[in-house]
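Omission of a single protein chain aside, the complex is shown with its protein chains in their original locations.
For clarity, chains are labelled A, B, C and D in written order, and residue numbers in each chain start from 1.
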Amino acid sequence: MTTTQGRIRRRRASKHAAKRGAPPGTAVYTGEVAASVPVDVQVIDYDPSGLRETEAYGTSALTPYTQANTVTWINLTGIHKAEAVQAVCGEFGVHPLWVEDILNPASRSKADMIDDRVLVIARMVRIEDGVLHSEQVSMVLGKGWVLTFQERPGDVWESLRTRIRVGNGRVRRMNSDYLLHALLDQIVDHYFLSLEQLEGRVDGLEALAIDGDKRLDLGIIFELKNELAEFRRTVWPMRESIAALLRMEDGPIGGVVLPYFRDLYDHVVQVMDILETSRERVVGVYELHLAVTSHRLNDIMKLLTIVSTIFIPMTFIAGVYGMNFQHIPELQWDYGYLYVWALMLGTAAIGAVVVYSRRWLS
Amino acid sequence: MTTTQGRIRRRRASKHAAKRGAPPGTAVYTGEVAASVPVDVQVIDYDPSGLRETEAYGTSALTPYTQANTVTWINLTGIHKAEAVQAVCGEFGVHPLWVEDILNPASRSKADMIDDRVLVIARMVRIEDGVLHSEQVSMVLGKGWVLTFQERPGDVWESLRTRIRVGNGRVRRMNSDYLLHALLDQIVDHYFLSLEQLEGRVDGLEALAIDGDKRLDLGIIFELKNELAEFRRTVWPMRESIAALLRMEDGPIGGVVLPYFRDLYDHVVQVMDILETSRERVVGVYELHLAVTSHRLNDIMKLLTIVSTIFIPMTFIAGVYGMNFQHIPELQWDYGYLYVWALMLGTAAIGAVVVYSRRWLS
Amino acid sequence: MTTTQGRIRRRRASKHAAKRGAPPGTAVYTGEVAASVPVDVQVIDYDPSGLRETEAYGTSALTPYTQANTVTWINLTGIHKAEAVQAVCGEFGVHPLWVEDILNPASRSKADMIDDRVLVIARMVRIEDGVLHSEQVSMVLGKGWVLTFQERPGDVWESLRTRIRVGNGRVRRMNSDYLLHALLDQIVDHYFLSLEQLEGRVDGLEALAIDGDKRLDLGIIFELKNELAEFRRTVWPMRESIAALLRMEDGPIGGVVLPYFRDLYDHVVQVMDILETSRERVVGVYELHLAVTSHRLNDIMKLLTIVSTIFIPMTFIAGVYGMNFQHIPELQWDYGYLYVWALMLGTAAIGAVVVYSRRWLS
Amino acid sequence: MTTTQGRIRRRRASKHAAKRGAPPGTAVYTGEVAASVPVDVQVIDYDPSGLRETEAYGTSALTPYTQANTVTWINLTGIHKAEAVQAVCGEFGVHPLWVEDILNPASRSKADMIDDRVLVIARMVRIEDGVLHSEQVSMVLGKGWVLTFQERPGDVWESLRTRIRVGNGRVRRMNSDYLLHALLDQIVDHYFLSLEQLEGRVDGLEALAIDGDKRLDLGIIFELKNELAEFRRTVWPMRESIAALLRMEDGPIGGVVLPYFRDLYDHVVQVMDILETSRERVVGVYELHLAVTSHRLNDIMKLLTIVSTIFIPMTFIAGVYGMNFQHIPELQWDYGYLYVWALMLGTAAIGAVVVYSRRWLS
Partner (left out) sequence: MTTTQGRIRRRRASKHAAKRGAPPGTAVYTGEVAASVPVDVQVIDYDPSGLRETEAYGTSALTPYTQANTVTWINLTGIHKAEAVQAVCGEFGVHPLWVEDILNPASRSKADMIDDRVLVIARMVRIEDGVLHSEQVSMVLGKGWVLTFQERPGDVWESLRTRIRVGNGRVRRMNSDYLLHALLDQIVDHYFLSLEQLEGRVDGLEALAIDGDKRLDLGIIFELKNELAEFRRTVWPMRESIAALLRMEDGPIGGVVLPYFRDLYDHVVQVMDILETSRERVVGVYELHLAVTSHRLNDIMKLLTIVSTIFIPMTFIAGVYGMNFQHIPELQWDYGYLYVWALMLGTAAIGAVVVYSRRWLS
């Protein structure tokens, strides 16, 4: 079912717990991808004048890129192969702690700087076959290169690769800090897509609630609230990360690229805004639903009370004249039957007056 | 219906999603205005001594204004024509990222500064034929000029244009930073108008709630809460934007004009205050409504219980003497019928005492 | 009714909207005081050695005070006469924006500094004939003078005037910044009075709620909550204003007077504290009321259920033996009537046992 | 009753209002202690080598201590005697504003510094005869002396006095800033005692709630919530005060004593923590109680519905055959009585099936 499939994978305590006892900075993969998934290292090396694209299986193949004047984007798919990740990171002098974070697919989004390198961990959310997939990606920015690490094949960067290959875009003319921005920008752009799906479901829920005709399935409200909360927890640390990038002084992000990161920050804030709106709308639906339920109860009880208030006294009167006493004078009256109907209808009228004199029937 | 028409257009994720995959800074219009709406560029150029007003269709016509000593206000209507926006922005050297923001009618309100230029994005809310319209406007402030971009014809600045044309007001004597303030001031002034409409509806709702006579339509509470939340999300980032303008050091906003921006800030905060009050009042109506509903249920059930407690035992007694047993001694009594009435009334009295001895009838 | 009369006048969006389209800084009165209310300008000029008190109708009469070495307090009553306000302000060089704020009786409380002048806008709340009146007052502090502007005759400063006249108090020995403090101190002192009235009503409400005997009028809870919220919105910006005064560096408030302003700040915070307490108590009453209502419903339904559970089965048995079948053996039994009573009482006993075995009667 | 007696006295607006109109800094006692309570001034003067303890009735007796090299602790009990307080304060040059705060037993806890003197106002909570007493104490720290002011005899400092008298403790070796710390430390220590009492009551409430057997008295939840809120408002400004003391630069609190104040701060934060926990637990009890109430209502209604669904149709059938129509064929049947029982039991069975097929009996 879409509802279940669309759920964003939960970052769970258990993933972290798996590594318990190991020293910090230990390179152990803590995810759950099968070892059979192949590891793939894609290298895109470019400068304004040219582009070289290779697949590097041996580590030594990467050495030239560490010092080159070109911009190099090395994308490793398959972080379950810890040695491969470590090899690439070792070549570029990535801090062991960062390697640990890269290998843990349940890390919290963050941005950290050591010396002139920057680590950004983010969650990439994308739609595949109509279903939301969420996956951690780690990015390391150095002077002239960006390393990216993902867990599974398939990502949100295809259009970026095309732009690099085509070669006359801004990305080819600028440095590796702009490449980092472009990578993050694609990730945030895909957040909007997922939002669109979630908002569509909120719209549907709201329409049902205002209509009020059918019984809203409470489970759906519940699920949607949880999914929005989950999404929010995906995006929230992303906001902090980009704010941290903006605050890094003398960092590797140059002044020319800063406006782009500020723009990115605005987009993430906008995602938060829309999420908050959606959350409030779902809460509104819940409250409306509660109020409608109690209205309905009032309606139900009103009918019961009206019926009872009118008929119970009449039934009592009928019961009285159903008694078998020897001397019930009314029974002998000529117009006894008329009289009892008058009595009963009178009683019913009193009941009706009592009911209608109450506010709750106005 | 006014309720529906008055709803402020929602900034939606879908608008952003439309551009997914494009590089940041790409000039693509992401709104939904028909291409047939004509583009209009209005130029008002003034200094204390004179005023020149033209409509510039070719871009080259704008070149003189970029360097002139006069204050120039260039207002472009119809941002769906991306080329026109780009042409104007190119002439004045506006950053490509800003052009992207200007073209996206779902941007978040913000203020940004690059070099000595300032971009302000805001939402303009105005009443036309008794209905609220909300639309994004972008303003770029440079040395001696202000560019404004709107999506559709019609805006809140007519009285400002008149003041400029009349020519002896403060706006003619001051610089382009004051012009930016005047533009924003008009936008904020119109927020108060919309607020007035919303407050009127809250007043009506509150009156209904305190009256308690008629059943409040829950959907109206719900709609109003959503509209107030929407309005709040329109104004909230505006507050941040103006605060950002006030914090810009060495920016293009001079010390003489700063008090005007502080005043503007106070007005926006006041809008937030009134909105918050309205929101609390609507929540109060909802809570009151819930409590009234449960009171009413108590009233309904009380009537049912009183009727039942009094008549059900009496009906039982009547039933007893309606039985056809051969030997029911009471049936033969001379005053049997009187006796049974005494019994029944006694039972009813006990029921009444039980009911009235409960707290809930006091 | 006190409840209605005691309500603090709402600052409304409409007041601001009235001036829509006018340039910022336009001197237009936006309140609702009749033009017939007379304008009054009271001048109190003093130094430790002497006191001069006049009523100045012409503006030129004020000129000497702008430069004098004495402390001058000029109090203008009747801001609906915009020209009078403007004349006074013009004489003392008050910024046009401030004049606009002074003339708008729906301004938000605030403190602003331009050059060495300080504007403080506050709301004065006082009790007259047992009823709360709320009104905006504006104060402008300059070197050696304080201007105050109010909408209507009658204020909270009579005792201050007496202290100035008596002449041996601290206020006579100190500068105009201390006079500003004294003015604000009187305003805040009167907040406590209004609080006392509101607290008295909260006390009454709480007593009713704990007693639980009578039905609380929900409208009263609702009104009181709204009034407390309104009061809070009056005091809250006052806190910000005084904090802003304390932060003004190199401002006209001297070091000797600063402790007095800190003390004032503490008092405002205490007002907020008490208000917050009152608000929480009212919310508590509401929650208690909801819980009591649902308890009462349980009580009502319990009675109905007990009566029904006991009598409905008995009535059924009586009905059975009221049937007219030819062969109902029990009807012929000698002790049939006794048997049926035993049966009915047994059924009632079972009903009673079922009822009493439930938890909800413990 | 303990519940009522244990209530911490409320700081009320009325106390402040009493002084309305008086100039700030006026020495008027605004509390409610009878004038007959005697005033007592206790002087403890010590240095590492010796200790002098006297009771000073005349003010001039205090003069030597203002300049001495020893540490002097002057404790005045009975602030309702304004002259006594003023005399002591005058001798030590305490600012008039502070005297006003000292005399107002409804001041908010605060810490203020003027020149090299520090005023700390706090609330002292202690248990006497099993009942909580709350009272304001003011402390003024100067170079070599500490003044303390309390409203009534009896305080939390007996053990501190003993430690000073014994003479080999840290307090004898250190300066007056340490004495201030020791005084505050005793006050905070007694907060824990009161907390213990409140926590005990929360424990009892929670036990009742989980048990669910007896009807919780809503009033108790309500009272406890109010008391916790009151306590919180006593402690919260204390936290601010100590934080303010820690921030005072170049103040009279020396670097050696700072760790002690940091420790004190941690204790107050811990008090807040425990209070917050208690508050959440009481809210939890309230929510649990609400949910239990609605569960119980369901139980009640379930019984009523089962009884009605089974017996009402049977009673109807019995009624049918109680009719007196001349030709009711079933009445003549040989096995008519058996048939009607079969019919009635069948109906009851259908009712039972309907009831049991609903989810709500699972």
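In this section, a contact is a pair of C-beta atoms (placed from the backbone, for glycine too) under 8 Å apart; a residue touches a chain by one contact, two chains touch by 3 or more.
What you see is a predicted model, and the numbers here were worked out from it, not measured in a lab.
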Touching the absent chain when the full complex is considered, from D:L51, D:A87, D:I220 or D:V269: D:V269
Sole contact to the chain not displayed, among B:G322, B:G336 or B:G351: B:G322
Residue of A:V256, A:V307 or A:V353 touching the missing chain in the full complex: A:V307
Of A:V140, A:V340 or A:V355, the one touching the omitted chain in the full complex: A:V340
Interface with the undisplayed chain - residues on chain D: 158-160, 163, 169-171, 181-182, 185-186, 189-190, 192-193, 195-196, 199, 209-210, 212, 259-260, 262-264, 266-267, 269-271, 273-274, 276-277, 280-281, 284, 287-288, 290-292, 294-295, 297-298, 301-302, 304-305, 308-309, 312-313, 315-316, 319-320, 322-329, 351, 354-355, 358-360, 362
Chain not shown, touching residues in chain A: 10-14, 16-17, 19-25, 95-97, 100-101, 107-108, 110, 112, 114, 212-215, 218-219, 222-223, 225-226, 229-230, 233, 237, 286, 289-290, 293-294, 296-297, 299-301, 303-304, 307-308, 311-312, 314-315, 318-319, 321-324, 328, 330-334, 336-337, 340, 344
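FYI, only the chains that are shown with their structure count from here on.
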Steps needed, at fewest, to go from chain B to chain D via touching chains: 2
Partner chains that chain A and chain B have in common: none
When chain C is superposed on chain D by its C-alpha atoms, the rotation angle in degrees, nearest 5: 70
Interface residue overlap between copies chain B and chain C, same or different (over half shared): different
Intercentroid distance (Cα basis), chain C paired with chain A, Å: 41
Set of chain C residues in contact with two or more other chains: 212, 290, 294, 297, 301, 304, 308, 312, 315, 319, 322-324, 328
Arrangement of touching chains [line / ring / star / complete / other]: line
Which pairs of chains touch, using the document's own definition: A-B, B-C, C-D
